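First comes the structure, then the notes that go with it.
Every protein chain of the complex appears in place save one, which is left out.
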Amino acid sequence: MGFFIQLLTDPVGFYNAHELLVAQCGVNALLAISIWLTLYAGQLALATAGFMAVGAYTSVLLAIHQHTSLVAGTVSGCALAAVIAALIGLPVLRLRGVFLAIATIGFGEALRFGVILNWPLTGEGQGLTNLGANPTGGILPVWISVAALAYLGWRITRTRLGQAWAAIREDELAAAASAIDVRAHKLVAFVLSAVIAAYAGALDAHLNFFVDPTEYGFDRTVQVLVFAVLGGIGSVAGPIVGAVALTALPEAARWASDYRDVLYGAILMVVVVFRPQGLIARRRQTRRPDGLWPRLRSRLGLAATRAQ
Amino acid sequence: MLTGQELLDGIFIGSIYALFALGYTLVFGVLGIINLAHSAVFMLGAVFAYSLVALHGVEFWLAAPLAIAGAGLLGAFIEFAALRPLRRRNAPPIAALISTLGFAIACVGLIEQADGSGPLGWLWRDGANSVSFPAGTVPQTTYRLAGLTVPAPKLAILVISIVLWLALGRLVLRTQPGRAMRAVAENPRASALLGIDVDRVILLTVVGSSALAGLAGILFGVAIGDVSPYIGRDQIELRGLAVIVLGGMGNIPGTILGGYILGVIEVLALVLFGSGAHAGISFAILFLVLVVRPHGLLGTRAVERV
Partner (left out) sequence: MASPLLELSELRQYFGGVHALDGVSLSIETGQVFGLIGPNGAGKTTLVNVLTGHARGGSGLVRIAGTDVAGKPPHLVASAGVARTFQGVRLYHELSAIANIIAGMHRQRMHDIGRELFAPLGRVRRARTARHAQALGLLELVGLPDEVADRPAATLAYGQQRRVEIARALALQPRLLILDEPTAGMNPLEKREIGRLLSRLSEGGLTILLIEHDMPLVMSVCSRVAVLDFGRKIADGEPQAVARDQKVLDAYLGTETSCGSASEDDTTQAEGATSSTAAAITTGARPATSQTRPGRGLRASDLHVHYGAVHAVRSVSLAVDEGEIVTLIGANGAGKSTLLATLSGVLRPSSGAATFDGLDLTRAKPARIVAHGIAHVPEGRQILGRLTVRENLELGGYTRGGSRRLAADITRLEERFPILAERRSMPAMTLSGGEQQVLAIARALIARPRLLLLDEPSLGLAPILAESVFGLIAELHRSGLTILLVEQNAHRALSLAQRGYVVETGRIAFSGSAVELQANPEVERAYLGSDPRL
């Protein structure tokens, strides 16, 4: 357990030895916040890695070919992600539950195979080399962003918008009857989430000398989903804690070396069984007294509309 | 367009997709969840069969059923360890996604270690990460039908998938256990009141679905000649999702149909666009189907009554 000992006794030394890890935790925290937004509004949207790629590739390509600054490149990446999210959001957000999940997965993978891997501009399978990268300089901006988004995330749950999202998550039809424009609210969550993911992607790309297309597949999104759900989606703190814990875990578990994945998988199974509401539970979370499956299943819209 | 041979190849690979996706469909129908451990069982079925055949010299005709049984047992393990505890605690469906995912990650990690070195070093000798069934595992006779070359193993795959589809259809629609499954799928509480052992129905569904995954894995390994820790995750998982979406979630004939259609479309894409983009084609299709017709080809539109 040298990892934790060093963390507690020699934080500066720890930081120096694990700078990249700290940066990575930050990026993952941003991604987790991105997916949290849509989950909070009751949507299981699994396109995070896709939008991350949009942000990463846009900012790096602009830096390489147009010599734009990091800031301009990041903003462009976010803008592009917003546009794409608005375009695909309109038809896709009509879908419920697992259908939405699959559609967004499809979008992400189609983006990866169709655009990234087969377009010479994006370097195809080889990825891009980003000579302007700054692996350690990016850490501060990343964590400042995390702090800012955490604050905003906390605030937004208390606004009319945030509470409308909570209502939509619980019951869309009842929300509509309370004059909530369900479609518009879902779109806002989706677009905001895409922008944050793109932002994280741009920052992440700037931390590495090499943009690797295999980083932006379905696996990555699943990883981010696990961060959020394990951490608890009741508040913005959950995904952040989940991201940090699960990103650091493989490092902390170095002693398990080759069996890290086995340990990771086992931990997922155990945590989700013994604490399904996540590590950071909502303030007033209580177990539902009713074991009625149909209503439970319809909670996240999963299996609410099953074709037969 | 496609030559007859290419079309046939599409149908053969489509049979495997269909068999795999059937497992997804059964579990989704009865439990309402997507079992992400399904692709791991697919991989493990292939790996079990391979190790029996290549490392222990067992005849394929014995090894295959043994591996399928093993896959079924794995299903039981998944139900007891990853699914039942969640139901007991009234966890939301997303929890099942995560626990089955955890299982899949652990499995891949475990099998990865079976390389030449470590204590599990019996599978991938010489540090290879992918193996093939030894030549001669299955008879390689080929038939010539209507000017097409039809290898016996691939023909067998097609026949197996059709037989299984018919058998499963009959089971689900006309037998009491099948009715019990559909009852549990619709309303577990009312089913319990009728005296149906809901837990047992679910266990049998998951075991059956896993056996199908194992079978699909074995057939994949034999037909494609690729056995590795990653065949579940990289090759089949998302294609399985594309199939059930295309065919209609929880709909058995739809799943079969969806499998064949996807197989043919992939071959078409391969011919038209080359091997780079053709994988992306299935996802594009997935996306389009969901936007235009979310209930798939054979699913019925489900309307939520207010």
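Note that the chains take the letters A and B in the order they are written out, and that residue 1 is the start of every chain.
Here is the rule we go by: contacts are C-beta pairs under 8 Å (C-beta built on N, C-alpha and C of every residue); 3 or more make two chains touch, one makes a residue touch a chain.
Predicted model, so just to flag it, every value in this text is computed and none were measured.
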Quick one: which of A:Leu20, A:Leu161, A:Leu263 or A:Leu279 touches the chain that's been left out?
A:Leu161
Of B:Ala135, B:Leu194 or B:Val292, which sits in contact with the chain we cannot see?
B:Leu194
Going by the touch rule given at the top, which residues of chain A touch the chain that is not shown?
152, 155-156, 158-161, 163-164, 166-167, 170-171, 173-183, 284-290, 295, 299, 308
Touching the hidden chain in the full complex, which residues of chain B are there? Just list them.
176, 179-180, 182-183, 186-187, 189-197, 306
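Convention: only the chains that are shown with their structure count from here on.
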Centroid spacing, where centroids are CA-atom means, of chain A and chain B in whole angstrom
28
Interfacial residue positions of chain A with respect to chain B in the complex:
44, 91-92, 95, 98-99, 102-103, 105-110, 112-114, 117-118, 173, 218-219, 222, 225-226, 229-230, 258-269, 272-273, 276, 287-288, 291-294, 296-297, 299-300, 302-308
So in the complex, which bits of chain B are touching chain A?
28-29, 32-34, 81-82, 85-86, 89-95, 98-99, 101-110, 112-113, 118, 187-189, 233, 238, 241-242, 245, 248-251, 254, 276-277, 279-280, 283-284, 286-287, 290-291, 294-296, 298-302, 304, 306
